[in-house]
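Since the structure comes first, as structure tokens, the remarks are kept for the end.
Yeah, one chain of the complex is gone here, protein chain that is, but the others are all in their spots.
As written, the chain order gives the labels A, B and C, with residue 1 at the start of each chain.
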Amino acid sequence: MQTLTPEVMLEVNNLKMHFPIRKGFRQRVVGHVKAVDDVSFAVRRGETLGLVGESGCGKTTIGRCIMRAYDPTAGAILYCNAKNEQVDLAALKSSDLKPYRRELRMIFQDPYSSLNPRMTVLDIVGEPLKVHGVARGAELEDRVANLLKRVGLRPEYMRRYPHAFSGGQRQRIGIARALALDPRIVVADEAVSALDVSVQAQILNLLEDLQAELNLTYLFISHDLSVVEYVADRVAVMYVGKIVELAETTALFAQPKHPYTEALLSAVPKPDPTMRSKRIVLEGDVADPANPPRGCYFHPRCRYAEDRCKTETPALRAVGQVGNLSHFAACHRAEELNLRGVVS
Amino acid sequence: MNTEKETPVYVAPQWKLVWWKFRKHKLALVSGIVILLIYLVALFVEILAPFLPDQTNSKYLYAPPQSLHFVDEQGNWGLYVYGYTSKIDPVALRRTFEIDSSVKIPVGLLVEGVPYKLFNLIPGNRHLLAPLDPDQPMYLLGADRLGRDVLSRLIVGTRVSMSIGLVGVLLSLVLGILLGGLSGYYGGNIDNLIQRVIEFLRSIPSIPLWMGLSAALPLDWDPLRVYFAITVILSLIGWTGLARVVRGRFLSLREEDFVMAARLDGASEMRIILGHMLPAFTSHIIAAITLAIPGMILSETALSFLGLGLREPVVSWGVLLQNAQDIRSIATAPWLLIPALAVVVSVLALNFLGDGLRDAADPYAR
Amino acid sequence: MLQYILRRALLMIPTLIVTSLVAYIIIELPPGDFATSYVANLAAQGDMASQETARVIREQYGLDQPATVRYLKWMQGILTQGNFGIAFELRQPVSSFIWERVWLTLALSLGSILITWALAFPIGIYSAVKQYSIGDYFFTFLGFIGIAVPGFLLALVLMYVQFKYLGQTSGGLFSSEFLTAPWSWDKVLDLLQHIWLPVIILAVGGTAELIRIMRANLLDELRKPYVITARAKGLPEWRVLLKYPVRLALNPFVSTIGWTLPFLVSGSIILSVVMNLPTTGPMLLRALQVQDMYLAGALILILSVLTIIGTLLSDILLAWLDPRIRYQ
Partner (left out) sequence: MKDESTLLEVKNLKTHFFLDEGTVKAVEGADLTIRRGGTLGVVGESGCGKSVMSYSILQLVESPGRIVAGQILFHRQLKCNGQSQMMDVIDLAALAPNSRAMRDIRGEEIAMIFQEPMTSLSPVHTIGNQIEEVITLHRRVDHATARRQAVDMLRRVGIPKPEERVDAYPFQLSGGMRQRAMIAMALACHPSLLIADEPTTALDVTTQAQILELIQELQRDLGMAVMLITHNLGMVAEICEEIVVMYLGEVVERADVFSLFREPLHPYTRALLRSIPRLGQIKQGRLDPIQGAVPDPYNRPVGCPFHPRCAQMMPGTCDRIHPELIERRDNRAVRCLLCEP
């Protein structure tokens, strides 16, 4: 097992998550959806790593593998815990996971379905505290009150049920639940996608404040490139179960090294009519993760594709350096291409 | 609305929201009260029935119903019924009865009569409404071919008919929750197998099967054993509906984010199922139970009616209707059909109640 | 499509096997051995059957062999010769006299299904489209009554009314002069004159249930966005309704044949007993009462197989209607 460098808190190595496709009367396995297919990356202490991609690219699956909501098919998830010990979360039995459930927490996308409508805010936010035997009775109430204050809700509301709150407020409750056990890593899975634009900013600011205050590390999963650009220190771009590019945010947005990133950036409509530009419109549909094409998965839609792209699968490799951070891309032609980014 | 006024809704737990939603259904509310009354009757049979159900009286075979009077011709208050005069029909050689308004039979409230043990425990001999002289006839709903009081038999039958529904449904519920829960929770092959069994049970006609199974019950079994055998037979087929409801709820709940959130909180499987999932479908199950009871009642009635279910001396609505099987006896004594009315009213009320409950079961639907 | 039908038909086989097992278990349930009671019965009627007869019967039905062998022999008889065993009371092979009753049961059930559909379909559409109108409340209430009143009660009441006010005793499917007559056009006409009352009584319960299903399905479909799309095209309202939501609500409707059939067959049995119809109902009841188990088992098996085939047909019809199933 490799050891983590001091600045790395979590390292995902060759992670695979394949879901079997079952069919027929006997539920035979006829194939696999390769939702996450051989993905490696590291999350650095105190940073926000953004994970972007289109629906079905596997970004949510990665988040759930790290949280061990799923049991990964293969690969390692190395994590350096509070006592500076290193464990492989992917190899742990579910019964041994409990201590890590305190240190790694998750914020969900849908502020409606992620809160049990039959429980009060006190019960929802207090549940992890009760489960881990941290607090009960009056002490539990005190701690929940503090958590609510911290996320900008009035503690008097803790006896209310979720249906008393708006979408933004519900998301704050979800954040309070995630913070209840003083976590070190928070996986935010599309945490602001279901919110109205005017409320989105409130939650983004809250997440930013909490990170500074509590020294949190975020894995921020989103399909919204503008949001990711705003919150992330580094960004990983996914396409059909693989990371195709990973770099420091400014570098990735200004000078992408993978044609898919370029197309993705160009596809985002910019809220400024003076910046209207020729969009790069990709042909066809996203590849089927149960039956991806040979070679580079992106080659059928890539305007720079060559013959070798159709046969050789490119590896994610360092193609540049910004400061002490490498710029990774999985493209045969990463160095020679001069791709268009977004400029302010 | 200001904050203070909103608070009741905001802090209302599930059962309160269900109740608020339920009470908007007036019909369901009334039905609920009717059902409550019927079960109260079933509970206090001994006090409510004027006579013993098997008390025969050869003097009053097929005596027609009398009506209860509160005031007599002279304007005096008092409870009484009129007596009968009988004459022999020379053609049919049968005794026919007419109400004789010259004979007044006084009746009273909480009259001493045949001794009984309430709930098999508390001894007593008071009957809510009975003739003061126990030898005088009082047939508010008429008499049957042995001169037994239909009203008393109807009241006694309530206990058996309403409880067979309840017991049968409880048995179905155990099977349904167990198998539906297994099916929904584990999925995969177990689910597949259970679904096949359910499909099979639903695709065969239930009555012939019930008939076959109950015909196979030994004739020398005592009534209690037959009663339980019949409930078991009914619930063997009846559990499928409940299992489907439970499975469906389990499947949809398993996908809910809040269940995953509880798992990520570190909660144990038991805590997740009991604390997070179960409360989400208790109200659905209660509604499903309410809707399943009428089926059981109807099935018992049908089987007993055919002579394959409960038999005399057990008294149930179906057993009572057996007397009304051929057109001749109905023509002679149409009041023998009154138990049918009890069946219809209780089934109707349970259906309305169940419908209302089902609509109110999920107050969080958006 | 063909593949779907084949697969679905193959899936039917285990169901059929289980059904025959259940029917056989019912045959075997009463205590005692068929041959002994058969011989005893013959003896009681003055027929001096020897131990030899009993031995022959035992051998023929394998009564001295384990239950599995007996079951297999029974099945073999049915599958190869259409031999369901001997009816104990009539002392005739079961297959020699049950088929007419089976056909009449089937005719009764199919007639009821058609009536049920003819009534439930338009009323269900009306109730959904005019939700919360007086008519909707009326039909909803009627539907509840139809569910709460079991068919045999309705039959009793109607027969009482008929007797009391028309002075007729009804019952049976034929007038007395046709009872034993061979089949002819006149007999069919006579049947039609008698069968409508039981058909309607049977249809009432099913109609009530189907109206509610149709109404609920259609209400669901009416709120789907594709209905708005159809309106936005400029289609007249009735064409919007019939082509789209009604068409989609038809799918769950068709799949209800699967359970309507067992429901109707069950209902017809009790109704036949009450109305004294020459269908399988009274015969099954009689067979069960006197523990004429081969006859009872044969009737249960035949009725169950017919409903299973009915379910299969409704599944195929559903697949034909719904491309999402067809192209699965």
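Operating definition for what follows: contacts are C-beta pairs under 8 Å (C-beta built on N, C-alpha and C of every residue); 3 or more make two chains touch, one makes a residue touch a chain.
These numbers come from a predicted model, not from an experiment.
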item	value
Contacts of the hidden chain among displayed chains	A, C
Of A:108, A:253, A:297 or A:328, the residue in touch with the unshown chain	A:253
Contact residue for the chain not shown (choose from C:122, C:135 or C:323)	C:323
Which residue of A:140, A:210 or A:227 touches the chain not shown here	A:227
Subunit C residues touching the omitted chain (full complex)	224-226, 228-237, 243-244, 247-248, 251, 321-324, 327
Positions on subunit A contacted by the hidden chain, ascending	54-55, 166-169, 196-202, 204-205, 208, 223, 225-227, 229-230, 249-250, 253, 263-276, 279-282, 285-286, 341-344
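Methods note: only the chains that are shown with their structure count from here on.
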item	value
Interchain centroid distance [CA atoms averaged], subunit B/subunit C, Å	27
Residues of subunit A whose C-beta touches two or more other chains	25
Residue ranges of subunit C touching subunit B (in the complex, touch as defined)	14-15, 18-19, 22-23, 26, 29-31, 144-145, 147-150, 152-153, 156-157, 159-160, 163-164, 169, 171, 258-259, 261-263, 265-267, 269-270, 273-274, 284-285, 288-289, 291, 296-297, 299-300, 303-304, 307-308, 311
Subunit B residues within the subunit A interface of the complex	6-7, 9-14, 188-189, 192, 256-258, 260-268, 271, 276, 279-280, 364, 366
Of subunit A, residues touching subunit B in the complex	25-27, 67, 69, 97-98, 101-102, 105-106, 108-110, 112-120, 127-128, 131-132, 157, 159-161, 163-164, 174, 177
